[in-house]
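This report refers to the structure that appears directly beneath it.
Heads up, one of the protein chains got dropped from this complex, but the rest are sitting where they should.
Showing chain A:
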Amino acid sequence: MAFDYDKYIRPGKLPHIWCPGCGHGIVMKGLIRAIDTLGLQKDNTAIVSGIGCASRLPGYMDFCTLHTAHGRAAAFATGVKMAKPEMNVILVGGDGDGTAIGGNHFIHACRRNIDMTYIIMNNNIYGMTGGQFSPCTPTGAKASTTVYGNPDPAFDVAKLAIGAGATFVARGTAYHATQIDKLIAEAIQHKGFSVVEILDDCPTTYGRRNKFKSVIEMMNRLKDIAVPVKAAEKMTAEQLEGKILTGVLYKEERPNYTDEYAKVIERAKK
């Protein structure tokens, strides 16, 4: 049976603004299916974003939504979660918004282990603002501000999240659509700060500059580089060259910020 996405989308909002073949729509559908699987209620679920193409996502979702300042999704979302700890708080955004402009907010949300889920759509570039390179642009790749090739190494978003203290970290791709909802659902269920990085495609500002002939070529690349963590265990370092691990990469139980803060309030009252 066809999945009924319409009941979660604000009436009259489609078609969305994303370019032909942009993976953000695939990720949004995955998020909707995850929400449906978990039975999250619209008035008890906040979807928060910063600025950028990916950050337009909450505008389509018929939930409590906040479209905030560039890089500040984590700051606003933290406010929502502290005011209403019982709410499900989901952050969405791109790699530029999340790891550069909002990099500081991102690492500290990880460190605090505040019970929210952050979906980072990593398409290796700033799409909306004109194709500038981001901390996730691969070395050598072209952007509007690295026309001779990017000299910087790229962040590994998942490793960054783990290093900063996130207690659930997963990675998927826009090509592997069936996996997206499962990873997001598991992340939402996790008690603590969870990060789901989705390797995404931006045909308009990244693909064209980097000699991808079509959206299909970009999708095939995602298909080729992804290796599930389980499969990787049986592979040699040589076989894993140039590949990126997908699936649940890290999980631990640790006290989360809202619970700890509730204890602070109790202590202060004594």
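Assume a contact is a pair of C-beta atoms (placed from the backbone, for glycine too) under 8 Å apart; a residue touches a chain by one contact, two chains touch by 3 or more; residues count from 1.
Definition applied: contacts and distances are computed from a predicted model.
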item	value
Omitted chain (choose from "Acyl-CoA dehydrogenase", "Alpha-D-ribose 1-methylphosphonate 5-phosphate C-P lyase", "Tricarballylate utilization 4Fe-4S protein TcuB" or "4Fe-4S dicluster domain-containing protein") - UniProt protein name	"4Fe-4S dicluster domain-containing protein"
Candidate in contact with the missing chain, chosen from A:Ala69, A:Met82 or A:Ile216	A:Ile216
Footprint left on chain A by the chain that the document does not show	1-3, 5, 9, 14-16, 18-26, 29, 174-175, 177-178, 214-216, 219
